[in-house]
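Take this structure first; my questions come after.
In this view, the complex is presented without one of its protein chains, the others remaining in place.
Order of writing sets the labels: A, B and C. Residues in every chain begin at 1.
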Amino acid sequence: MAAGSTIGTLFKITTWGESHGKAIGVVVDGCPAGLELCEADIQKLLDRRKPGQSKFTTQRSEGDEVEILSGVFEGKTTGTPISMVVWNKDQRSKDYSLIASCYRPGHADYTFDEKFGFRDYRGGGRSSARETIGRVAAGAIAEKFLESLGIGVMAYTRSIGPVEIDGEKMDLAEIANNKLCMPDKDAAKKAAAYLEEKMAECDSVGGVVECVVSGLPVGLGEPVFEKLDANLAKAILSIGAVKGFEIGDGFAASRACGSENNDAFRMGEDGQVKKVTNHSGGVLGGMSDGSDVVFCAAFKPTPSIAKAQDTVKKDGENMELVIHGRHDPVVVPRAVVVVEAMAAITVMDALLMSMTSRMDLICKFFEK
Amino acid sequence: MAAGSTIGTLFKITTWGESHGKAIGVVVDGCPAGLELCEADIQKLLDRRKPGQSKFTTQRSEGDEVEILSGVFEGKTTGTPISMVVWNKDQRSKDYSLIASCYRPGHADYTFDEKFGFRDYRGGGRSSARETIGRVAAGAIAEKFLESLGIGVMAYTRSIGPVEIDGEKMDLAEIANNKLCMPDKDAAKKAAAYLEEKMAECDSVGGVVECVVSGLPVGLGEPVFEKLDANLAKAILSIGAVKGFEIGDGFAASRACGSENNDAFRMGEDGQVKKVTNHSGGVLGGMSDGSDVVFCAAFKPTPSIAKAQDTVKKDGENMELVIHGRHDPVVVPRAVVVVEAMAAITVMDALLMSMTSRMDLICKFFEK
Amino acid sequence: MAAGSTIGTLFKITTWGESHGKAIGVVVDGCPAGLELCEADIQKLLDRRKPGQSKFTTQRSEGDEVEILSGVFEGKTTGTPISMVVWNKDQRSKDYSLIASCYRPGHADYTFDEKFGFRDYRGGGRSSARETIGRVAAGAIAEKFLESLGIGVMAYTRSIGPVEIDGEKMDLAEIANNKLCMPDKDAAKKAAAYLEEKMAECDSVGGVVECVVSGLPVGLGEPVFEKLDANLAKAILSIGAVKGFEIGDGFAASRACGSENNDAFRMGEDGQVKKVTNHSGGVLGGMSDGSDVVFCAAFKPTPSIAKAQDTVKKDGENMELVIHGRHDPVVVPRAVVVVEAMAAITVMDALLMSMTSRMDLICKFFEK
Partner (left out) sequence: MAAGSTIGTLFKITTWGESHGKAIGVVVDGCPAGLELCEADIQKLLDRRKPGQSKFTTQRSEGDEVEILSGVFEGKTTGTPISMVVWNKDQRSKDYSLIASCYRPGHADYTFDEKFGFRDYRGGGRSSARETIGRVAAGAIAEKFLESLGIGVMAYTRSIGPVEIDGEKMDLAEIANNKLCMPDKDAAKKAAAYLEEKMAECDSVGGVVECVVSGLPVGLGEPVFEKLDANLAKAILSIGAVKGFEIGDGFAASRACGSENNDAFRMGEDGQVKKVTNHSGGVLGGMSDGSDVVFCAAFKPTPSIAKAQDTVKKDGENMELVIHGRHDPVVVPRAVVVVEAMAAITVMDALLMSMTSRMDLICKFFEK
């Protein structure tokens, strides 16, 4: 917990850049050598967080094309830092005098000013959602790494405002079929209607993203402070608008009895230990337990709304603020890939870490 | 995220010890010199997590008396590591053959065995709740430090199973009046009845702990990965039975509209910027915003229950398990002080970190 | 000690880039907000490590112009990561087949291949001296920060091969007057002659860089593992060709008696405690003691020489190697600014860290 733009221990990423500065980027250190990687691998994920894809996301046109500046040679990672950059193209000099002079409710303007004495007020500066470009670019590398070991990471929208998917009707194929990334056709329709209603009222909405990590070996995560779920919680809460995190049954577990919440073990036909249910969400004692790791992230509604709001000026005067301009009425659909990226980054780090826990496996590794 | 028993950057704690080993302890490094500290300061908090205090907690008698071995001289911290130890007195050699040979549902037996190849099966070993003794001892130092700067940390039980406190009837003075640490007399009564009912059914229950940190300066926490709420989430999820975390309105924020969830700013009579409401839970952009920091932790029901459960033997055979012995039917009341401790540790670290964010304040600090 | 391209705790830098990749860069995190900074501040130091400045340095023309991509707004640091990049201009596609297929003695070709399975062989890749561009850019920020607190960092050449400066004739004004950065006119002349002689023999030479940090407060550095001199040693040994480090009298202290090596204390006229001598090199018990911090770094001779050398091919055959091309016959003069940069980075981190060691000063800091 130091200078805050780096996360991870063995697989370590450092993001940099402001919304309306020259560029946004990330340096990924600790990626093993020999992973096939090209810009298209990164771009694929970046394109999923791009704005302007539907009426539910901001209409700004951001190219967001990634360039790899180091760490890849002849199509493979070299084991040295991978530096990636996305140039900010939409930098027309707007009039920022309003946002420069007052504190938008729900934004970090006030806390930035108090902490640092002043702030880069252009488009939210460092606290802009554009910071997540670096996370997604790094996450693309982590996903590629995990894939090559048979581990999948997939996130989707669980709810938009009060509209939640129906577990019974869940169909992952639907995720790509609707702009809200919901794996339930009917819920997606209802959510879209709800969203249009709120947009008409100049308001915004929140929602929940769910993420599933499958194919994990047993034993990722460390028993005490570096529990897999604790690190997932940190990684997810570090995303701008997240206000809550649940692993497995989450808050519902607090209302259940032990006899309901415990997952029974049974021997599988393959001779492996299996859990009959997965209330635990794939972790026991902070370590992956062989079931899918399943967690949820609660996103607050976009704070930038066109409704009038009470606030104060920087110079200490009360005022009424109306925010104009292009803003996502809901961040959830674009945040899905950010959640996925942060999960992949966290799991990859835990997986590398797990290689050093047993003498027998270490001896075998160094045996010639 | 390395070798998992250390947390914190400037204020750093390392816990050690197994449930039925010789002792449990913690080394606290980075505590500033000159803080008045004695064993009674630590014992006060440790006594709040002691078992055997009511019929709702395990009847094991654990003395849990703390001894300070270093880092304090003439009644003050010296700036060097503070080593604290609690000797395990209740070490009678029980018959552990059952727990040694099978995997208890909801416990970390299976994941430990897979990760490390074997485990110290006596009383849960390192994954026992006794590990939290070190956290609470360290938390007592952090709370004392924060108090001296006017910062208070207070946790209490928000719900037991489905029984939640009524915000309207909330009375902090009640916390000490009931064994469940609930700030609502009526809810405490109902919760006790619910608990007795479940105990009679040989079952266990979960619950929610809420924590409030008051008196914080604006600007603790760093904008990107080291957000104050992200570090709180990690610290809280690192506690054994926690399955969910919410800051401010948490998951409810995901169902609200922007116009409801945004907290308006107004100038206070003291010339300070104030938030009119606190849906944010005291953080904006990951930095403390001057309001109370308020968060919740969901605890699952105690996994050790006397009801018969399906499980497997270590050697790969299905079996039915009945766990006898002394176990808390609910961990929440004893976990309250653990939550408080982890919050204090996290906030203290963020506070020390925040001292280096501004040139003007640094120049003033080094001015002679 | 993880993924190796980041150093520092509160002031943290991450370098990236290969010699003949697209660019070389650094991300500086943890720089306090409000420091005046522009590209010229960085360029000034970068120009001191530029090649092509004399016949003693490689004749490659590298522009090495730095661009700041983030973290500075309206001429001041914002407290967020400062990303800096230098584009590699001298990337003409040379014939790398020789260096690709064999292991140059004294270089990291062999160890890279073994560790990572393959390597970016173009111009040394990540182990090229061009990596130090990122260090110097970051060091320029640290030096500017330290200057604003009255702390100076200055390095110079102490010896070239066997030619050492004469302490009696030392004149700092001379440093800028000779291409070898020696603060002794006569020694510089002798060293130049020695160097020409070795160049004529197709050979290379090493040397020693000395560095002095003045104006430090007492108490920087932590008593045990984070001693100021221990962190300086790590920072300096992390520079490519460094083979030795001395603080104060260094190895000479190992031959002295206690009565000679101890520095007596006396009260100064200003009422401050002073050391009469400075055999300690400005640190006692790992903490700055108020005297100048003085240390030395031994650089080995440039490994790339035009003389024939025995080596092996990647495919396991013995061979004789003759390296052609432009190489510094001695790295020392260009390394002076790198040593200075690493010293500044280390000292700045220790200085920020030192702010949290005393309760009385912390209380004063947060007092309103």
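The working rule: a residue touches a chain if its C-beta (ideal position, glycine included) is under 8 Å from a C-beta of that chain, and two chains touch if they have at least 3 such contacts.
Just so we're clear, the structure is a prediction, and the values are computed from it rather than from any experiment.
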Given C:P81, C:G123, C:P183 or C:G281, the residue that touches the chain left out of view is C:G281
Cross-chain touch to the chain not pictured, restricted to B:G79, B:G139, B:G248 or B:G281, is B:G79
Of C:C38, C:A193, C:V224 or C:V322, the residue that touches the missing chain is C:V224
Absent-chain interface residues of chain A come out as 2, 9-10, 30, 32-35, 77, 79-80, 145, 148-149, 217, 223, 351-353, 355-363, 365-366
Against the hidden chain, chain B presents residues 2-6, 8-12, 14-18, 21-25, 27, 29-30, 33-34, 67, 69-71, 73, 76, 78-83, 85, 115-120, 125-126
Against the hidden chain, chain C presents residues 1-9, 15, 103, 105-108, 110-112, 114-117, 126-127, 131, 159, 161-162, 198, 201, 203-208, 218-219, 221-227, 229-238, 240, 243-251, 253-267, 271, 273, 276, 280-281, 283-290, 298-305, 307, 309-312, 316-318, 349-350, 353-354, 357-360
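Please note the rule applied: only the chains that are shown with their structure count from here on.
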In whole angstrom, the CA-centroid distance of chain A from chain B equals 26
Note: chain C sits from chain A at a C-alpha centroid distance in Å of 38
Shared-interface residues of chain C (touching two or more other chains) are 2, 9-10, 30, 33-34, 79-80
